[in-house]
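One protein chain omitted, others in place.
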Amino acid sequence: MLRKGKQLRRVIVYIILTGFAVIFLIPLFWMMSTSLKPDEETMIIRWIPSRLEWQNYVRAVRAFPFFRYLRNTVFLTVVNTVGTVLTGSLVAYGFAKLRWKGRKALFLVTIATMFIPGQVLIIPVYIMYSKIGWVNTYLPLIVPCFLGGGAFTIFMLRQFFVSLPDEIIESARLDGASELTIFTRIVLPISTPALITVSVFTILFVWNDFFGPLIYLHKSDMWTLSIGLRAFQQRYSTQWNLLMAASTIISIPMIVLYFLLQEKIVRGFTLRGGIH
Amino acid sequence: MKGHQRKKLLKQNMKGYLFVSPWILNLAFFTIIPIIVSAFLSFTKYDMVNPPRWIGFMNYYIMFKLDPSFWKALGNTLYYMFGSVFMKVFLALVLAVLLNNVAKGMGMYRTIFFLPVVLPAVPVMFLWMMLFSPNGLINRFLALFGINGPLWLSSVTWSKPALIIMSLWGIGGIIVILLAGLQDVPKSIYEAAQLDGANSVQIFWRITVPMVSPIILFCIVTGLISASQVFTEAYIMTGGGPLESTTFVSLKIYLLAFKQGNMGYASAMAWLMFLLMVPLTILVFRIFRRWSPID
Partner (left out) sequence: MRLVFRIVLVTAILLLLLPTISLSKTKIIFWHMYDSGPGKEVMDEIIGRFNANNTLGIEVEALAISFWDYWDKLGVAMAAGQEPDIFMHDLGNVPSRAYKGVLADLTPYIKAKGIVPEKSFFTVPLNMCKWEDKFYALPFETDVRLLYWNKDLFKQAGLDPDKPPSTWQELWEYASKIDKKSPQGTYDVLGFNPIYGQSYFWMYVWGTGGTFLDNKGNISVNNPTVVKALEEWIGMLNKLGIKELEQFNATYGWGADAFLAGKLGMVIQVGQYAAIIKIFAPNLNYGVTHIPYPVKATWSNGFSLEVSSRSKNKDAAAEFALYLVSKEVQLMMAQRLNSLVCNIEAAKDPSLMQNPEWRLQVEALEYSQFRPFVLEAPVWYEELQKAVDEVRLGRKPAKKALDDAQKLIESEIQKFRLTNKK
């Protein structure tokens, strides 16, 4: 009786999840179907193209310096993710597990600054970068990532670290371990799910970041894929099929990467279960 | 004894400062200074070309006396914030809990739910415009139940709900964060509760929610923040219309600063927004402190 109920519940859960999954798959389906449409069907509402135009993918890649932009984007993504995870976790640990004067106040300030509508900060920040001669280099896009990343990542990591049991850290302290040792040897290894989650968000953010590269880089050689996507949007018309083809190409690495990384989130959890 | 304690305290403080020092630098240079500059700009006429010129409280006077559209934009923003954030967090929590109970295919479902977050924004918004069109998929679905669907994005009443519904599609990010948090909850607690005869709903509210409350707090606060700055959707999909029903504060600020070159006034608007939002955040934190076992 009990087992039957459990099985029924499992079936219901799967039905609900599958229903949502279908809804969530619509954008991908739409993107791919549009990417394969011939030109004359792009301005017509049609879910399935009359013929599949695979050539669109070749045209899309040729419309802008795809491989150069890809190289730049990969470079920025790798560097910034490493920087954010390294320094961001350090800072978040400081907020979560160390006791020091002004901790609460600084944390509140960190959160509060996120509320200022960003548009009014663009100009002051830009002027500052231009005064120190960093405009037209990658520095404005990279340096903040090596200084803790952003308020969002620090806040997220801090919330994860807060829920770590204090006992592990305390006992290590009593054993005379330095704080840095505790952080690198104990806290980081058991926080893999959190670190991977933050990496996923950082990678995605940098990969799709548009405004930063747009305003800081004055040489098209330095541009990234998200700027390249604009090649398909003209003033009075958009080449939807090519835009979607390019978008698909750009999204696939992210989808694959996410699929692989999230397996690690699960494994990180089992590892941690062992320590508990 | 006292000196020793003070030394220990000092050492502890130093350790803390050392750990957060990168962030202090970041905050000071890339946030605090620009924020102070923007506060200064809010008291000036700044056309983004000539040096800002001090005009005292004139921008604030204009906002309160001559510009009814700011208050409308604020109302729109609050509507959107509360509408989207709580629905998003609740739906994400339900889906995350369901996912957490699934043995097989979890990875696949998780990837699927995350898809809309991964895809570039413009194509996704374009798709939504099609879905919301009067004979689009959504209204056709409603018609199955005999409901005559609204005009959504071109309707003054339904444009904001349409954008809120659309925002629900982006819950993949929250689901991931919540799942990472849920996996930290020891299974033994659930088993104990089940032995005590608690049903699923009770377990959800009494155990799951409190155990991941720091993560929920994070989702609500960052959700409120990002919703308070909702911009791209309105900029691309509705242009703030119809009849300013989707003109949010951030869109207004953007148009003022970048389209009309009135950065001083835009800064004043941003500051007022900021002053209204901070108490809200503090309130959210307070509510959680009372409720959560950890924070």
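As written, the chains take the letters A and B, and residue 1 is the first residue of each chain.
Just so we're on the same page, a contact is a pair of C-beta atoms (placed from the backbone, for glycine too) under 8 Å apart; a residue touches a chain by one contact, two chains touch by 3 or more.
Since the structure is predicted, the reported quantities are computational estimates derived from the model, not experimental observations.
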{"item": "Options A:63, A:177 or A:255, residue touching the unrepresented chain", "value": "A:63"}
{"item": "Chain not shown: contacting residue from B:83, B:107 or B:134", "value": "B:134"}
{"item": "Listed residues B:36, B:243 or B:282, member touching the removed chain", "value": "B:243"}
{"item": "For subunit A, the residues touching the chain missing from this view", "value": "39-40, 42-45, 63-64, 122-123, 126-127, 130, 135, 211, 214-215, 218-220, 227, 230-238, 240"}
{"item": "Missing-partner contacts on subunit B, residue numbers", "value": "45, 47-50, 55, 58-59, 62, 66-67, 126, 129-130, 132-135, 151-154, 156, 237, 241-244, 258-261, 263-265"}
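Please note the rule applied: only the chains that are shown with their structure count from here on.
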{"item": "Length of the line joining the C-alpha centres of subunit A and subunit B, rounded to whole Å", "value": "16"}
{"item": "Partner subunit B, residues of subunit A touching it in the complex", "value": "13-14, 16-17, 20-21, 23-28, 30-31, 34, 45, 87, 90-91, 93-95, 98-101, 103, 106, 108-121, 123-125, 128, 144, 146-148, 151-152, 154-156, 159-160, 162-163, 179, 183, 193-194, 197, 200-201, 204, 208, 226, 229, 233, 240, 243-244, 247, 250-251, 254-255, 258-259, 262-263, 265-266, 269, 272, 276"}
{"item": "Residues of subunit B that touch subunit A when the two form their complex", "value": "12-20, 22-27, 29-35, 37-38, 41, 48, 95, 98-99, 101-102, 106-107, 109-124, 126-127, 130-131, 133, 137, 169, 172-173, 176-177, 179-181, 183-184, 186, 214-215, 217-218, 221-222, 225, 228-229, 231, 249-250, 253-254, 257-258, 263, 266-267, 269-271, 273-274, 277-278, 281-282, 294-295"}
